[in-house]
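What you see is the complex with one protein chain gone and the rest in place.
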Amino acid sequence: MKFIQYIGGIFTALRSLAGGMIVTWKELLTPKVTMEYPENRKTLVISDRWRSELIMPHDENNEHACTACGICMINCPNGTIQVTSSSIDTEDGKKKKILDKHLWDYGSCTFCNLCVITCPSDAIIFNNDFEGAVFDKSKLLHRLNHEGSKLRDRKKEASTLDTSAKKENKEA
Amino acid sequence: MNNRDAYDTAMNEITQLIQQIAPDAQIEAKQRLTVTVRPDQLHPVIEALYGNETLCFDYLISLVGMDWGDRLGAIYQLSSSVDLTREVIVITATADRDNPLLYSVTDLYGTAHLNEREIYALFGIRFINNPDMRRFLLNDQWKGFPFRKDYVHDPKLNPETVVSSEIIDVAPHIVERDGELIEESVAVFGEEDYIVNIGPQHPSTHGVMHFRTSLDGEIVKKIDVHSGYIHRGIEKLCESMTYPQMLHLTDRLDYLSANINRHALCMCIEKAAEIEVPERAQYIRTIMDELQRISSHLLAWATHCNDLGATTAFIYGMREREHVLDIFDKTCGGRLIINQNVVGGVMFDIYPDFQKDVKAFIPYMRRRLKEYDDFFSHNAIALGRMVHIGLLSREDAISYGVTGPAGRASGWSCDVRRYKPYALYDQVEFKEIVRTEGDSYARYLNRLDEIEESLHIIEQLIDNIPSGEVCAKVKPIIRIPAGQFFQSVETGKGEFGVFIESSGDKNPSRVKFRSPSLSAVSVIPLISQGAFLSDLIGITGSMDFVIPDIDR
Partner (left out) sequence: MLIYSQPLELTKLLAAIDNFLQGNLTPGWTVLVKGILVGILILAAYTLIALSLIYIERKVAAFFQARLGPNRLGKYGVIQSLADMIKILIKEVIQINKADKLLFYAAPFFVIVASVLAFGALPFGMNLHALDFNIGVFYLLAVSSLGIIGILLAGWSSNNKYSMIGAMRSGAQFISYELSAGFSLMTIVVLSGSMQFSEIIEGQRYCWNLFNGHLPAMIAFLIYLISGHAETNRGPFDLPEAESELTAGYHTEYSGLQFGFFYLSEYLNMFIVAAVAATVFLGGWMPVQIKGWEAFNQVMWYIPSWAWFFGKAGLLMFFSLWVRWSFPRLRIDLLLNLEWKYLLPINLANLLVMVVIVLSGFTLTDLFPALFGK
């Protein structure tokens, strides 16, 4: 009886092992899943919502929507955003805050998206340009507002411009 | 109604029981029965709750160290292995800040051991009768107790160093003999022990875990768990953050169940601030949770197989996980850390093809499960490596608080989704997979079966997602009322809990995460004693823990 078990055990084991080998054999012939980056750059699809780099969309007049309110900075959990502003006197004599620098540190961002969802004027978004590697740590500090840019006049512009600017940026 | 009555009688019973032992204990019936006792009454009270046959509070969900400014203390969240809905909270505190001492409950709950050591490291409270009172998470040279409110955060006190220090193998402890407290120390390992460091850099510890293993030939004699290499003090960080800010840290605990962890914290805040979550958000949350569970189990399966030497299986598991991650990626722009849940709902609505993608994934995954079965589940070598290896009895699983697939493999029905249903789990039909073998193989099979159950849950929900808002209107600054709040969920690893103590401010005053991985690790020295070195690796693989969840 024991002898039969012994022989039976051998065959059960061999059958189970053969089962495993059949699976690997089938896999040998299936299409491979490796993506050959960077050769596949042209066909690579990055999802629209992919959060990669924080940007401030500017329109063709080099205008953005940031009012320098600093809510993104307050909401950021780890001090990744620094907004510096200065106040100027407008034509009608009122004080107005304008944006000097909107600094964002790629290196310490956790991509939690809080800044984007809390921004009252939808001035910043994440794009999906994922190739952000640099050779120098200091280059990770991005200035989001362009040189010489200014605040878009809300009354003049409809929100259509805003969306078109966003689209443009995505395509870029 | 019947349930309610039973609940009330049980609570009355508890009250009576406690009043017999500690007449001056304060008993309040908040959301849960909260009992405040003097330190010297703590052990008798908990022992009575533990030993009472009808109540049977034999499961210590979590042990939270507390600093209330004038007093240092601990909160014991007890539950019953028979009925997880039965909960009681025992609070104790001491006013002695220089040499705070509490009584240990390690004799009752195995899981208390590492938790008490953690509290010692973070709050400086020492526990009488805990056999090994070394610091956990922090090294022995650390000055000060970082989680105390008066902790001085000064880099000069604890300078960064690259010089490694010797690990001290002497464990101090305090024992009570004949009413006297005696401080003693014992050696962790014998002089002649052949100690092998499994970790902190080791391919199979799934992170920077350090098992100091004493070997007799190939046989494991004793394991000393040494962790804390990636202790980031997330709980402390949370105290300085607003509630929305805290959310992104939960993803960094058990990163394989990132979404589910975050769900727990969101629910805890929503419960406290009484925010109603829209129906659509609940659907999305539940589906995403189940997808996350699938991905977590797939990775657990893959790494378990890899630990047993089957590299190919590892790649297969990762390949299937990629499909889930792609869905996450398209839904919320993240793969591992997905930032989907926010207080009041979800951050991103599902994308137009979401249902199509998920529906395509379900049959694909089923085919793969079949393949996994053919490939590995019946393999003679794999069976030899898993069957009757790392036996964990039901009693030990409960004592050490091992929940999740591992706890259910030991015959303990402990699915939070079933006992304390949240989101939509009370509306879907699913089986709780329970096996009684308690070995590595049962844990292995449980995970694969749970993937199937998760697919089943998703199938029930995917076509019925109602339209509507995905996030409730929430005030920009969320404040939750003063009090203690707790919410647990079922992650891929087991019961994950969030404890918040709020003083009504916009920051919490204490946050504690109940980590299922910590329980899993705390039981490894027990179940791998006498096993082969190779089996130790197999057992750690089968327990499936994630180090950032342990270290927090």
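By written order: A and B. Residues from 1 in each chain.
Just so we're on the same page, a residue touches a chain if its C-beta (ideal position, glycine included) is under 8 Å from a C-beta of that chain, and two chains touch if they have at least 3 such contacts.
Keep in mind that what you see is a predicted model, and the values were worked out from it rather than measured.
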The one of B:Ala310, B:Val346, B:Ala409 or B:Ile550 in touch with the missing chain is B:Ala310
Across B:Phe376, B:Tyr441 or B:Phe545, the one contacting the chain not displayed is B:Phe376
Chain A positions in touch with the non-displayed chain are 10, 17, 20-21, 23-25, 27-28, 30, 32-34, 36
Those residues of chain B that touch the unshown chain are 194, 196, 202-204, 215, 218, 305-313, 315-316, 319, 375-376, 379, 381-382, 384-385, 532-535, 537
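By our rule, only the chains that are shown with their structure count from here on.
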Here the gap between chain A and chain B, centre to centre from mean Cα coordinates and rounded to Å, is 30
The answer for chain A against chain B in the complex is residues 12-14, 16-17, 19-20, 22-24, 27, 33, 47-51, 75, 77, 110-114, 117-118, 126, 128
In the complex, chain B touches chain A at residues 241-242, 244-249, 312, 316, 319, 322, 326, 329-334, 337, 339, 342, 347-348, 351, 371, 374-376, 378-381, 383, 476
